[in-house]
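One structure is given here, and the rest of the page talks about it.
Note that this complex is displayed minus one protein chain, with the remaining chains in position.
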Amino acid sequence: MAGYLVRRLLAALVTALLSSLAVFLLVRAVPGDIVAQMLGQAGGDPATEQALRGFFGLDRPVWQQYLAWLGQVLQGDLGTSWTQGLPVAGIVGQAFAVTLELGLLTLIVATAIGVPMGLVAGIHEGRLLDNVIQGINILGLAAPVFWIGLMLLIGASALIGWSPPFMYSPPGQDLWQNLQILLLPILSLGLLQAVAYSQFVRQSVVSALQQDYVRTAIAKGLPQRKVFFKHILRNILIPLVTFMGLILVQILGGVVVIESLFALPGLGRLLLTSIQNRDLPVVQGGLLLVVGVALSLNILIDTLYQYLDPRMRR
Amino acid sequence: MTRKIDRRTFGKGTAGLLLGSTFLGGARSLRAQYAAPAEGGRRGGKLTVGSIVEPPALDPFHQGADARIQVTVLMYQGLMFEDASGTAQPLLAESHELSQDGLTYTFKLRRNAVFHGGRPMTAADVKYSYDYVRNPENGSPGAGDYATIEEITVLDDHTVQMRLSEPNAALLMTLTNKYGGVVPEGYFADQAARARMNQQSVGTGPYMLAQFQPNSFLTLRRNPDYWDENSGLLDEITFVYLPNAASMLVALRSGRVDMAVLSRPQDAAQIEDAANLEIRRFPSFNQKSIDLDLAYEPLAPLEVRQAIALAVDKTKIMQAAIGGFGTVIGTMPAGMQEGWGAPVDELPNQGPDLARAKDLMDKAGHAGGLEVTLTTIIGYDWMDPAAVTLAEQLKPIGIDLQINKVDLGVWINNFRSRKMGFTFNDWGTQPDPSLLFYRHFHKQPEGADFRNWNDGPGSELLDKGRQESDPAKRRAIYVEFQKRLAEQVPTIMMFSSDHVVVSSKKVKNYRHHPTGWYFGLADAWVEET
Partner (left out) sequence: MSMALPGMAHRDRRDGAIRLLRELRRRPELVLALAIVGFLLFTALFPWALTDLSPTEVDVAGALQPPSATHWFGTDDVGRDVFARVIYGTRVTLSIVAGSLAISAVLGGLAGLVAGYFGRWPDMVAARGVDVILSFPPIILGVVITGVLGTGVTNLVMALAIVYLPLFFRIARAGAIAEAGRTYVEAARSLGVPEWQILVRHVLRNVLPLILVQYMILFPLALQIEAALGFLGLGIQPPMPDWGAILEQSKNYLLFAPWMSVFPGLFIVLAASGVILLGRSVQKIVDAA
């Protein structure tokens, strides 16, 4: 177990390192740097350009820039934003908090909708209710998240004349406002994840029902409710927990367009605007965080899985 | 998501005041310059302004984006103010005087100007600030504009002198509020000072920075020590950054924002019916144009450029791009036409005239057709419909127009490295023809000559125009230059779009400045609700 963890962690570290290098090179390959952005159509003076490039360290060879950045990161310093002048760690952390809240609430909503749907479908396998739910699942998987967001915006405005507030406030400041802002994004993201859940749970229930001991229990005449709670639910609990982690990873990666659409100051939108503004330290720091979170969640899920499931213990 | 690429526009406003240099200003109170006097204006209250463009940063010295200028004019001030009518009026200067040889300006400074935080402003601060911004080593996009300044001297605590290397009729307009502004002496000595401007303002303006939360909002608070006690009525102004034009309309309707300048003027039609809103149009000094890079092979022959100019139907493109909310122009932004523009009927190559355009294409040897790529910018909403309309208009003269949409950063990079090709542009100027034309169209190295025009006669006219101080003679020079411009077609200026301001009825006395910058908020107030 411990050996396994160490191996996984090492592999994750190597991946993170390689990813950071890839990001570093990629963002520098995008034409037009921050200096051009700042000068716009005005200043054409080469001396001015050079002065600004020097200020941002863009006049050094790329490998030097990377090593300098990496050295900083290893000391726990993500650098300073080129546009805002604030520490990247703070900017990225603040944005991540927004995304994380969105992700967790989406997860809750998706679980609350998706799990019962999947249970019902699984128990009614092959019957009408199952078919209806499966139909919903397919439509939910097929619809682009941002399009659902657009439709919800249109619908809310046309049907009840409501539109979400646009000024984000953190939950600690004004919870009501915060929830109003997050409502439509959660619904748009939640639908996709709910049907993913529902699919998964249905499949688990169906296969649990085929297990010999469940069949035996039913044949023995055990009350349905007892079979359900004692055998089926317990059986799918472990995969469900791990699936939750996968969903969270997916949500965190999928919020980019939704955050832009609903003006949420989350990590996805931050990355997008920072790429547009060529604020490279923020892009690097933000992506490092995304990669780090995804990798550690993956390890966590696998470890949890091994720990929870006795059959997986070697 | 319309953004101004860069704004240097200004000019003659609707007021129709005579242009030219005023040598003894200062008598008028500032409030009349920022906006109309606020009769019975209420002090206090908050205002929420919606915006689609967000400043990348709030540093007026190094950040050239128009979205930055829009808001920093409320916090930072220069010696002069770019009056809506197109003259430079004293702002932090109280008066100015020009020596006989046209080389020495002497400024008397306002005595009651105070920096945010309470320190009084003196001549040393003025010298420091302008010395900083004009030094190319300090990396300000404005540095080039100040190139004619040779030396700045402090005469006493409230008097500053600027000596020029050659006469520059545009100097006063350069000392306005686009780049820089007066900040405390020595401010930039600390390397971290640039960045601090996103947390704390250090100017002399009526509003100071309270909080800037990128990707979300920007809040300004009234400056209690502001030197003009009649200005700065609102306690607090918050700019909320919205993701797109549609959500702006929703936010206006629902009252979640009190005021917004529509990024797409034609959106006014979508909210005309809202009883709680007021829609007003203001003239502007911007221009939407087609730029032609002479180093781009298909555009190298003069005949092709002229044929394109003749094939373009500016009215139709404007209709597709912004509806009817603008003015078709010749070679001068609409607001500056009266003061500086050449009469459009005297300009060559004004279309549409398809027969002549086709002849010219034949003459250039392109009777069989020609493929040209037009570059447009992602996020500039007017460009997409304009591009497909332009493609239709160029088809009859045998030009097959391919459209290439690029990211703003890529576009600016191409533009600055003089590889713009055939592209739409969206820009402005401070209201002086020299500031409008010189950098863009003067040949290198004095100008940047982004379009690789490299035109001797045109550059000569631009030199003469910058030195000439007599308004009538100056105008004649620039009319001649514009004819040269229209003849040679390194650019096709299509139209200026109006600023359409939508506001809740409780917002009073807001006048939008033709630059699109929010000077007017200094004099706006809100009714009690």
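As written, the chain order gives the labels A and B, with residue 1 at the start of each chain.
One rule holds for everything that comes next: a residue touches a chain if its C-beta (ideal position, glycine included) is under 8 Å from a C-beta of that chain, and two chains touch if they have at least 3 such contacts.
Everything numeric here is computed off the predicted structure, so don't read it as measured data.
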item	value
Listed residues A:104, A:139, A:175 or A:300, member touching the removed chain	A:139
Residue, one of B:134, B:264 or B:499, that touches the chain absent here	B:264
Touching residue (missing chain; options B:74, B:218 or B:387)	B:387
Of B:246, B:295 or B:354, the one touching the omitted chain in the full complex	B:246
Sole contact to the chain not displayed, among A:27, A:133 or A:217	A:27
Contacts of chain A with the absent chain, listed as residue ranges	11, 14-16, 18-19, 22-23, 26-27, 29-31, 138-139, 141-147, 150-151, 153-154, 157-158, 252-254, 256-257, 260, 268, 271-272, 275, 287, 290-291, 294-295
Missing-chain contacts mapped onto chain B	244-247, 249-250, 264, 267, 270, 316, 319-320, 376, 378-379, 381, 384-385, 387-389, 391-392, 402-407, 410
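The definition used in the following text is that only the chains that are shown with their structure count from here on.
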item	value
Where chain A and chain B are represented by their mean Cα positions, the distance between them in whole Å	41
Of chain A, residues touching chain B in the complex	30-33, 36-45, 47-49, 51-52, 55, 80-81, 83-86, 91, 95, 153, 157, 161-163, 165-168, 260-263, 265, 269-270, 273, 276-279
Complex contacts: residues of chain B adjacent to chain A	5-6, 8, 48, 50, 54, 56-57, 62-66, 136-145, 179, 192, 194-199, 212-217, 238, 240-244, 247, 250-251, 253-254, 256-257, 407-416, 425, 427, 439-440, 447-448, 450
